[in-house]
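Take a look at the structure below.
Missing here: one protein chain of the complex. Every other protein chain is in place.
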Amino acid sequence: MFQLVLFYAFSAVLIGAALAVITARNPVHSVLFLVLAFFTSAALWLLIEAEFLAIVLVLVYVGAVMVLFLFVVMMIDVDLAALREGFNRSLPLGMGVVLLIVLELSVVLGGSGFSGKGGPVPLPEGGSNIRALGEVMYTQYVYPFEIASVILLLAIVAAIALTLRRRPGRLVQNPGLQAKVRPEDRLRILKMPSETRD
Amino acid sequence: MDMTFTSPSLWPAMPEIFLLASVCAILVIDLFLPPRWRHLTYGLSLMALLVTAAMVLRLGQGLEEPQVTFSGMFVLDRLAVVLKSAALLVTGAVLLYGRDYLRERQLDQGEFYLLTLFSALGMMVLISAGHFITLYLGLELMSLSLYALVAFNREQSASSEAAMKYFVLGAIASGMLLYGMSILYGVTGSLEIETVASRIMEQPVGSLPLLLGMTFVVAAVAFKLGAVPFHNWLPDVYQGANTPVTLLVGSAPKLAAFAMVMRLLAQGMEGLAGDWRDLLMVMAVLSLALGSVVAIAQTNVKRLLAYSTIGHIGFLLLGVLAANPMGYAAALFYVLIYVLMALGAFGVLILLSQRGMEAETLDDLKGLNARSPWLAAVMALFMFSMAGVPPTAGFYAKLLVLDAVVDQGMGTLAIVAVLFAVISAFYYLRVVWQLYFEAPINGSAVVASADLRWLLIANGGLVLLLGILPDQLIRACLSAF
Partner (left out) sequence: MQGIYLTIVLAPLVAAVIVGLFGRQVGRTGAHTLTIAGVGGAFLLSLWVLKVHALDGAAPFNATLYTWGVVDGLRLEVGFLVDNLTALMMCVVTFVSLMVHIYTIGYMHEDDGYQRFFSYISLFTFAMLMLVMANNFLQLFFGWEAVGLVSYLLIGFWYTRPSAVFANMKAFLVNRVGDFGFLLGIAAILQYTGSLDYREVFAAAPTLQGQTLSVLPGASWSVLTVICLLLFVGAMGKSAQMPLHVWLPDSMEGPTPISALIHAATMVTAGIFMVARMSPLYELSETALNTILLIGSATAFFMGLLGIVQTDIKRVVAYSTLSQLGYMTVALGVSAYSAAVFHLMTHAFFKALLFLAAGSVIIAMHHEQDMRRMGGLWRYLPITYITCLIGALALIGFPGFSGFFSKDALIEAVAESHLPGAGIAHAAVLSGVFITAFYTFRLIFLVFHGPERFREAAGDSHAAHADHDAHDHHGVHEPHESPWVVTLPLILLAIPSIIIGAFTIEPMLFGDFFRGVIQVSHAHDVLGEMAEHFHGPWAFLLHGFQGPAVYLAFAGVASAAYVYLINPAVADFFAHRFALGRVVNWILLHKYGFDALYIQGFAAFGRGLGRYFWQRGDVDLIDGRLVNGTAQRVVAWAAKGRTLQSGYLYHYAFAMLIGLTAMLGWMLFIR
């Protein structure tokens, strides 16, 4: 019973936070609401004893990704007025469609069609979430695991390809070369007779 | 927890493993190469693709029953062999076609080739997926590489804009896919395609959650194919990306998307065929209509080909919605031929794009016959094939699909399809008209290196040859199902 109350409470906060992300006037607030949304979903995971996933979510998303995101949002200048205008204009139609989707989903999900098969299996006494995950991760799911790592590698390559570009003609400093320079490379002293102007 | 785990047989996945190893090796090699040795990266990439294709074909020899490994996550069947080898060869051809173009614009960085290889790997994973998770991961691997490739030329704001749209819309589509899959998981309790298929059979007819999940999945698949109303990204991306990237986006991934249709709809949701067929039918008609009508108003060839792609996807869907092996085989034949034609048509555009000038508009094609008769002839051949004029391969592709549709008693649909094919013939023939009966605006001769020319001629020859002797390919397509 207590768990059910908690579940609804967290869910309500989650939905509220998600709504706030897109309605907040200040982008910094949006990001902070997103952090809240992550936190509450981590709490939901904790409720089904998936504590490892919950911690990872907090650590990775809240701790790393969102902080970075926050910095970025703070640093760039977003033209809020223009965004707001488009948002307001599209709001009625958008709301209509959203309501329709919500209606459709609730009709379906309200009824019972789910098998319950494949739901979370309670851990054996003294079992470890991490251990259980690790066991399937490196046996049954080794192939997707590898693919996921390839995707990360791809992300690195793509990020480098899109940001690091050695364009010809771009002026860059090479500190190593600068340090190696000797005076005689730069300055040549000539001896010559003086010229007189007439 | 099952503790008796035997390590999976790696043999069926050997091509993927080889390609991944090659990617890593090339990644490291490229790092230490001086810029003037860049062609080595190109050569290695091409070789990796060809060797992988050869391995796939070797594995496919005498393959009767599907081979499953990695706990059902990986399937190697005949369909996978056909699609994977085709996708790899097409990707190789893309590299060949794009080489000079990229070199001229100094875009031939190692990352370009690596991203292409990554996307090829993603296609392979997607095509061989036996499990929703691997399917999704393969899709993402392929798509992420493509997003990056579209944005590759940062000098052009159009490229970045196109990549942005592609990325965001692609993310939405992925979301739909994941949502649909999770609902299917909720109903069936499994993510393994075979198990899902058999559990769906046990469900009552018209189970609403199943229909919900199916609709989301269909929407995501439609996005990847570019079917109306999920097509919006296509014209903008085709136009915004550099022509070699457009060539890549427009060719091999369609094969992967077709595999996605087969794995998800034909195999995974076989029991729901009566339902998704209706959705596909509407999308097919809309795609045919939009693809053939809107293309008429286009002046940009890349955009025109984008709409033509949408029309072709409509035809492809016709084959799929026949929902029997004959229809699937027709659709497979169609997608293979389509990829060949798209490859050639964009190849011609690449050849025409010379330093500092992009050949993109219909004006650039005007009077091509006077500038380069053989190029004009090849382009005309592709246009005729796209329009479905015999004896080109495009004719047979359309014929087989229509045959499959009529066979299912959907004569009206076939008539509608033919009607739109006739409308679309108008703009294909207009291109031919521009090639032959207009005076060239830019009179300079076309410079093309010999191997590109041969590739293009071989490409065109194949389109013609498969129109005259389609038996072998049709048989191969039929045997995949």
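We call the chains A and B, going by the order they appear; numbering starts again at 1 in every chain.
Here is the rule we go by: a residue touches a chain if its C-beta (ideal position, glycine included) is under 8 Å from a C-beta of that chain, and two chains touch if they have at least 3 such contacts.
What you see is a predicted model; the values in this text were computed from it and never measured.
Screening B:214, B:248, B:284 or B:305 for touch with the missing chain picks out B:214.
Interface note for the absent chain: among B:169, B:465 or B:478, the touching residue is B:169. Touch with the chain omitted from the figure is made, among B:423, B:446, B:465 or B:478, by B:423. Among the residues B:10, B:296 or B:441, only B:296 touches the chain that is left out of the figure. Even with one chain removed from view, chain A keeps its contact list with that chain: residues 86, 90, 93-94, 97, 100-101, 104, 107-108.
The missing chain lies against chain B, touching residues 164-165, 168-169, 172-173, 176, 206, 208, 211-212, 214-216, 218-219, 222-223, 228-230, 232-233, 235-236, 275, 278-279, 290, 293-298, 374, 377, 423, 468-469.
We adopt the following convention: only the chains that are shown with their structure count from here on.
For chain B in complex with chain A, the touching residues are 1, 3, 5, 8, 13, 20, 24, 27, 70-71, 73-74, 106, 109, 111-112, 114-115, 118, 121, 125, 131, 133-134, 137-138, 140-141, 144-145, 147-148, 151-152, 154, 185-190, 199, 207-212. Contacts from chain A toward chain B in the complex involve residues 104-105, 107-109, 111, 113-119, 132, 135, 139-144, 147-148, 150-151, 153-155, 157-158, 160-162, 165, 168.
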